[in-house]
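Below are the structure tokens for one structure; questions will follow.
One protein chain is absent from this view; the other protein chains keep their places.
So that you can tell them apart, the chains are marked A, B, C, D and E in the order they are listed, and the count of residues begins at 1 in each.
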Amino acid sequence: MGMKADFKLIDDNGLRIDGRLPNQLRPLRMEVGVVQRANGSAFVEWGGNKIIAAVYGPREAYPKHIQDPNRAVIRARYNMAAFSVDERKRPGPDRRSVELSKVISEALTSVVFVERFPRTSIDVYIEVLQADAGTRVAGITAASLALADAGIPMRDIIVGCAAGKVDGVVVLDLNKEEDNYGEADVPMAILPRTGEIALLQMDGNMTYEELTNAMDMAIDAAKEIHELQVKALKEKYRGDEHDY
Amino acid sequence: MGMKADFKLIDDNGLRIDGRLPNQLRPLRMEVGVVQRANGSAFVEWGGNKIIAAVYGPREAYPKHIQDPNRAVIRARYNMAAFSVDERKRPGPDRRSVELSKVISEALTSVVFVERFPRTSIDVYIEVLQADAGTRVAGITAASLALADAGIPMRDIIVGCAAGKVDGVVVLDLNKEEDNYGEADVPMAILPRTGEIALLQMDGNMTYEELTNAMDMAIDAAKEIHELQVKALKEKYRGDEHDY
Amino acid sequence: MGMKADFKLIDDNGLRIDGRLPNQLRPLRMEVGVVQRANGSAFVEWGGNKIIAAVYGPREAYPKHIQDPNRAVIRARYNMAAFSVDERKRPGPDRRSVELSKVISEALTSVVFVERFPRTSIDVYIEVLQADAGTRVAGITAASLALADAGIPMRDIIVGCAAGKVDGVVVLDLNKEEDNYGEADVPMAILPRTGEIALLQMDGNMTYEELTNAMDMAIDAAKEIHELQVKALKEKYRGDEHDY
Amino acid sequence: MTTKFSEGVVAESKRTYINKLAQQGTRIDGRGFDDVRPIKITTGYIPRAEGSALVELGETKVLVGIKIEPGEPFPDTPDMGIMTTNVELVPLSSPTFEPGPPTEEAIELARVVDRGIRESHAINMEKLVIEEGEKVWVVFIDMHILNYSGNLFDACGIGAIAALATAKVPAERHGVGEDFPLPVEHYPVPITFAKIGEWIVADPNLDEESIASARLTVTTNEEGMINAMQKGLFGTFTYDEVKKVINRSLDIGKKVREIILGDINGEEN
Amino acid sequence: MTTKFSEGVVAESKRTYINKLAQQGTRIDGRGFDDVRPIKITTGYIPRAEGSALVELGETKVLVGIKIEPGEPFPDTPDMGIMTTNVELVPLSSPTFEPGPPTEEAIELARVVDRGIRESHAINMEKLVIEEGEKVWVVFIDMHILNYSGNLFDACGIGAIAALATAKVPAERHGVGEDFPLPVEHYPVPITFAKIGEWIVADPNLDEESIASARLTVTTNEEGMINAMQKGLFGTFTYDEVKKVINRSLDIGKKVREIILGDINGEEN
Partner (left out) sequence: MTTKFSEGVVAESKRTYINKLAQQGTRIDGRGFDDVRPIKITTGYIPRAEGSALVELGETKVLVGIKIEPGEPFPDTPDMGIMTTNVELVPLSSPTFEPGPPTEEAIELARVVDRGIRESHAINMEKLVIEEGEKVWVVFIDMHILNYSGNLFDACGIGAIAALATAKVPAERHGVGEDFPLPVEHYPVPITFAKIGEWIVADPNLDEESIASARLTVTTNEEGMINAMQKGLFGTFTYDEVKKVINRSLDIGKKVREIILGDINGEEN
């Protein structure tokens, strides 16, 4: 947030640099079952983001000291490919990915019936192959699809979505330029059935009004995204060809 | 040791740059019971040093392979806060702190009745919040107070004290400038009851005479320091307010 | 491979810069039993290479999760001393030594009757004290001697040997300059009794003809090297003095 | 990845007790839902550092030290100073902290404090340039936990802004002009809430943290702007709860900011 | 040091079955001994990278991305660019891969691919100098495994050369002239063989790898030169077997190279 742009992010017609309306999502495509070796997997292409998620488990948690006798431990690992960003990223976890892995793990735990699988781990791997802002919400959207694909019992399929503020305007689903030069970003993860909020972060500078407008926008969009999730799951089980 | 000073460390009256006599300690203040979560703790302010020590244990030693079936393992960890020195110190252990942790662990082990607590660890954490030369001896002085506060049975309360040589003069308890520009430093830890020596290091350039003079000085001062330890312990158990 | 030399590696008489013929080995000396604490050990001086290998085991494999219930695990560790090369090498494994440790471990496993020692490890430590090209094949030659010295049952004593190409000529046993400025290197490890190939790597640029010529050369030389191995083992068991 | 702030199994009876108190509108230490524990701030505690603050929030104790050193700017911001934030969950401060590299808890904590300060533009980074593109001031915020008794987010955030607000840039020592106060222009304050059963309380203590289902930190500044939020733990919030928490954080943050500014100014006089 | 490509105990019956098929000259997926699995190459899959190729080799899937950035040359080669090769065996791609620093398997894999490219002089490194001794182009080859179903050596090697061959040097973005295609002059292709009982098959799948006693990778280029070899696993080869494998790799490599070049050119049209 907060670098200064020497160009306008919202034009005179109220349109964004990629031509979208403030409350419009970027193009979004999902596919389920893309990693054969995994118990479940999904691919999400969202704007310029290309993200793949895979689930292994429930399996015996290892190392043993992480086992919880009362529930499964969900370990999400958010990872960016070295070539996913403009300047090559050194492989391995950095502080940002450690934090994102933590909040995503917590959010996913809120919907899985973890108490049914004591002493196990459910490992959720999220690989960002190309990054274009909003990778964490795209990642959690893919991860929950992968959990569904793996047949993990859940009380809802989580949807990730972000909103924010650019050039003083509250907008949905920031792209890379908006993320770099905008004024605020509010990534969320929502349980579409109940509207509960499982992940919520924010950074920037917003009034209470702006912030709640942004959250309203993201919550609305979550329904739309959820429909695409359901469609992707149905497609797999209709046995369609995949072209990923 | 051994950088060259362009100023005198001992003036014409035989006084040191902070006005002390050669065999005079810096101001020294101790307080016990400053870390609520610990089993025992102590704070020592010694010249510009601010050091806090806390003890956890005896508790089951972890990881298991460090357990000794015949005795408790004492693990002291000497650590400097990033802001404790002039140039910011990167967090985490460096070679110096690893060595100091080792010799402090060994010295503390010499007084604790470790054979009474097989398979346990007694963890002693020493945090240097502000450093001003002599941190290891101040640290061990705080650590043994913390052990006493934790009720760990010991055959004596160890006292740390250093002496050395600056501008050719044997002096007690070097301060930071004396440590940087002086000619020798002899950190010691002493069992005040028996006079046994539990920690002894030295670096610099000293004759046998100078060295034994320095050790004499430190051993003498240990009695004085020990009295302050006893006073601090008594104060806590009188229920005094603390102002740390 | 492949840096450009501004000097000739093969002179007009077909001789190499150290005066050798294309199919001639560098001077080679071996000694067994040089590390008293080990179960078996050997020293190999080969050209400018000085390499020592020691074997510990079979012993209970640790950590436990590496244990194989059906066989011993052979763990070779190839390590270069910091001072073994022109520019000081940082201590600790680098990517090259990790790879070499792997291929050497695999090669040694092919001759040891590992199934006789389930749940154990046989640890083979190879220390390169001075490096002069061909360290991996000298190392494996020393390692198999050390295994023999340790009395580990094996179906053969492996021999390491390399050949390659310099200035367009296929040559045996490259030295450091030939390795730096030559066109190809083919390190091999051979079972002298059966001619089986247990280690084989190659890098450079060679025709099929050149490559097989090089391999022929190395296989021939392996017999000569093997005789030195046998001699070194016999010398130890005759109780000769060693002068390493 | 497995160290937890929450300290294992709290006797079920304690959970029941805390819930029962909550039904009656009160808490295990007698506070109301929006009451923060007593705050004591000692700035200048580490004279050797460029700025420092020892913060006590109830029994939670955090020492924040600021070091300021010259360094190279980032290539994409040649006209700005640099700020870096680090938390040490030293094992001295809790039986559950272990020695070693920063855990995910420590990293999250540092990053949330960092975002509050960075996004509120608390420090005017443009005033920290020594030579554009070549040399700028690097501000290190190091937070050392001395006793962990719940709610490190707020204790660290309070300590960080108090230490920054009283820090001096050591220009003289580095031969680049006269010392000057670090240009702090905003005062972000994080307030953390814990969801316990149906109730949401501010500034949870250790017992409350150990049974909380969800956590929400909201950082607001003196202009009433929201600068950072972070939700944690395995539970969820309703949207309505979130909105109420944001509003409460604005109110409580204001009170806490007054305490901080009072203590800072007290120090300066 | 202990993660293994081979996936533990394959039922003895599978081993027997694969051996029986081999006696009949065929394989568990119906291929002949020298048949490689279907290859599908999608270049340009990651537009943000300077070059990229998604390779499917049967069910094995590898994404190779090329980043090209300015950097300092090595002191002993001031007139050459730099190339660096890295494999991420991300745990997403197999139940046997674990998070963490590169395993010995990942390091071996990266180094074998690297040797093929480096020793064949696939990239003309002398054309990657920006300012001699000061600034050269650094080519990062990063291989991200997306599904591990046997024979990563060949999938990675194919992906690397396909990604390189379609990469552009981003000179404009860095203000040092116009973009130009990465100067790729040779097309090394690794072919990997597995020894199963008495038989040696090309491009082993996961089941075959799990029971193989020895492995041999041979990298050859379009001129019929051999550029790299790597033997692996606990078994041995006879010299005769090695010679035959090298010959077979020349033949198979030629066919695979045609597929690669076809796909690359297809992309370009």
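Please note the rule applied: a contact is a pair of C-beta atoms (placed from the backbone, for glycine too) under 8 Å apart; a residue touches a chain by one contact, two chains touch by 3 or more.
Everything quoted here is computed from the prediction, not taken from an experiment.
For the chain that is not shown, the touched chains among those present are B, C, taking the whole complex. Only one of C:V35, C:V166 or C:V186 touches the absent chain when the whole complex is considered: C:V35. Here one chain is not drawn; of C:L129, C:V169 or C:V230, the residue touching it is C:L129.
Set against the missing chain, the residues C:V32, C:I52, C:I158 or C:L172 yield one that touches it, C:I52. When the missing chain is restored to the complex, the residue among B:I51, B:A198 or B:A232 that touches it is B:A198.
Take chain C: the residues that touch the chain left off the picture are 35-38, 41, 48, 50, 52-54, 56, 59, 77, 79, 81-88, 91-92, 123, 125-127, 129-132.
Within the entire complex, the positions of chain B that touch the omitted partner chain are 1-3, 65-66, 75, 95-96, 98-99, 101-103, 106, 109-110, 184, 186, 191, 195-208, 211-212, 215, 219.
Simple rule for what comes next: only the chains that are shown with their structure count from here on.
Chain centres were defined as the mean of their Cα atoms; on that basis the chain farthest from chain E turns out to be B.
Separation between the centroids of chain D and chain E, computed from CA atoms only, is 48 Å. Shown for chain D are the residues that touch two or more other chains, namely 102. Chain pairs that touch one another: A-D, A-E, B-D, C-E.
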